[in-house]
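All protein chains but one are shown in place.
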Amino acid sequence: MTAFFVLIRRDLALSARQAADALVAVMFAVLVVVLFPFGIGPEADILSRISAGVVWVAALLAAMLSLDRLFQADHDDGSLEQLALGPLPLWALALAKATAHWLVTGLPLIVASPILAIMLQMPTAGLATLVLAMALGTPCFSLLGAIGAALVLGARRGGVLVAFLILPLAIPVLIFGAAATEAALTAQEAAPHLMLLGACLLASLALAPAAAAAGLRQALG
Amino acid sequence: MTGSLHRFANPARFQRLSQAVLPWFAGGTVIAFVIGLYLALFGSPPDYQQGETVRIMYVHVPAAWMALGAYTTMALASAVALIWRHRLADLVAQSAAPIGAGFTVIALATGMLWGQPMWGTFWVWDARLTSVLVLLFLYLGYIALINAFDDPERGARAGAILALVGWINVPIVKFSVDWWNTLHQPASISRFAKPALHPSIMTPLLVMAIAFMLLFATLLLLRVRTATVEQRLRTLAMARARS
Partner (left out) sequence: MNRLLEAEGLVGGRSGHTLFGPLDLALAAGGALRVTGGNGSGKSTLLRLLAGLLDPMSGVVRANAALRYLGHHDAVKPSFTVAENLIFWRRFNGSGSSASALAAVGLDRLAATPARYLSAGQRRRLALARTLDPAAPIWLLDEPTNGLDAASIAMLEAALARHRGAGGIAVVATHAAILLPEAQTLELGLT
């Protein structure tokens, strides 16, 4: 158990040393959101109509952006095999790495999401639900991403490949997350969508570490 | 030495077996397609609502079924490959992927052709079409992954894990897309007509489904045979390089 937290702390410390790298994901999400008014015009009602979807897509893309480094750096410098020989089973290793990834990219995205939504003229009625849904959805991105990041270890062109593998798998999270926010904006019940999002999170928690561990196993062998 | 003999034994037996059944599968495919296409094109009445367009369904629906069927085959073979380290299962999974992707493309293309007269546009974000589109991305991701490694065995194992993860995800994606569709779709747009279970429709549909299954089996056998030979050539070349 100690090793689990020691590893998370190391990853956080490493990210802190390269804070610019860590913040790139959030900055990327901001940039994607800023592109939309340029693309479709600044009319408030159109922006407001698409705000929930755009914030979710931007968050998903930003989470994908940093995934290829999740295991790659440790794989390249030999740390991964040392970690694998340590006291943690591989699934716990994957879970610790995914947790650190979420703390570094997911958490800032959650914090940034209401600001992004406001930039897109989202009515304040939706903000609380947006943050709640992001809190349930972003860990799914990190967990699913851990599978992809483990699978592409040692592959050519790993970065684009991770996104290509994981984006289709993340569609349900995107649908339920955007639908929850949408429901709150149209004064409907957001709870069913949030529960489905929670179910996605539970399923990812249960299955993703094992799948990522299988990926790590093949990368080490 | 015993290890390499063991690896040769299995593919050799597979080559003999597949050689024996391949003509039957290929012949059956041709016969089923001849009967099925005749029934679909001439032997069944046009639909009272959709007119002659309904005949596209006889290709579209079996193709969509086999798109899912091929993915399931891939996932099952991947599970066998991961659990028992069976090399042939890896080849089955890898060989099934492009065929399945082909069926998916056929399902999408016929769906669009059907949509043009029915919806007045080639593409509507209909729940079924959208799910099939996501399935195509799953196939393409798998194919990209297995080809992204210099060591084919690494690609095979990574692909096997992805196929299983994807297979678990398919029903979840389907459910979420249905959910999304009911939220956003105005009810007036007509969906793909559920087969009315009238024999005049069911018979050609079933024959076509059998034809597509036989086609899948034939193509899969052919591809696995080719892959087995390729692999043996690689092994022999490596062995020669070593000696």
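Labels A and B are assigned to the chains in the order they are written; within every chain, residues are numbered from 1.
The definition used in the following text is that contacts are C-beta pairs under 8 Å (C-beta built on N, C-alpha and C of every residue); 3 or more make two chains touch, one makes a residue touch a chain.
These figures come from a predicted structure and were not determined experimentally.
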{"item": "Selected from A:V32, A:L83 or A:A117 as touching the chain missing from the view", "value": "A:L83"}
{"item": "Absent-chain interface as seen on subunit A, which is shown", "value": "2-3, 6-7, 10, 13-14, 17-18, 76-79, 81-87, 220-221"}
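The definition used in the following text is that only the chains that are shown with their structure count from here on.
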{"item": "Centre-to-centre distance between subunit B and subunit A (centres being mean Cα positions), rounded to whole Å", "value": "31"}
{"item": "Contact footprint of subunit B on subunit A as seen in their complex", "value": "147, 151-152, 154-158, 161, 164-165, 167-169, 171-172, 175-176, 179, 182, 196, 200, 203, 207, 211, 214-215, 218-219"}
{"item": "Touch list for subunit B against partner subunit A, complex", "value": "82, 134, 137-138, 140-141, 144-145, 148-151, 154-155, 157-158, 161-162, 164-166, 168-169, 172-173, 175-177, 179-180, 183"}
